[in-house]
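Apart from one protein chain that is not included, each protein chain of the complex appears where it belongs.
What follows is chain A.
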Amino acid sequence: MGKITEFNIDGTLYQTELTKKFENRKIWKKPDPKQIMSFIPGAIVEIFVKEGQKVKAGEGLMILEAMKMKNRIEMPFDGVIKKIYVTEGVKVPNRLLMLEIE
């Protein structure tokens, strides 16, 4: 047998091995609506806003191009742009923090 660890199911501790896949699973984090994350890997082709700018809900923030589709990222609610983490022309992986709102 491999490495035996304690594994809690409904309050009972079982002695068992874990799998690599289980150990590498993504731990869930509560999404923060103030953080705009990429939802698909692609490239930032255009950014419409600047840090410190007041933006209304529904206005465009940037264009994330992926799979030959230009996706317009919109402001989710009225607010101020706190920080922009990407620049025009960069490639972004999935679930990357692109922009923060105040």
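In this section, contacts are C-beta pairs under 8 Å (C-beta built on N, C-alpha and C of every residue); 3 or more make two chains touch, one makes a residue touch a chain; residues count from 1.
Keep this in mind: contacts and distances are computed from a predicted model.
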| item | value |
| --- | --- |
| Protein that the absent chain corresponds to, by UniProt name, given "Propionyl-CoA carboxylase beta chain", "Cytochrome c oxidase subunit 1", "Heme exporter protein A" or "N-methylglutamate synthase subunit C" | "Propionyl-CoA carboxylase beta chain" |
| Absent chain, residues of chain A that touch it | 1, 4, 7, 9-22, 25-28, 41-42, 67, 91, 93 |
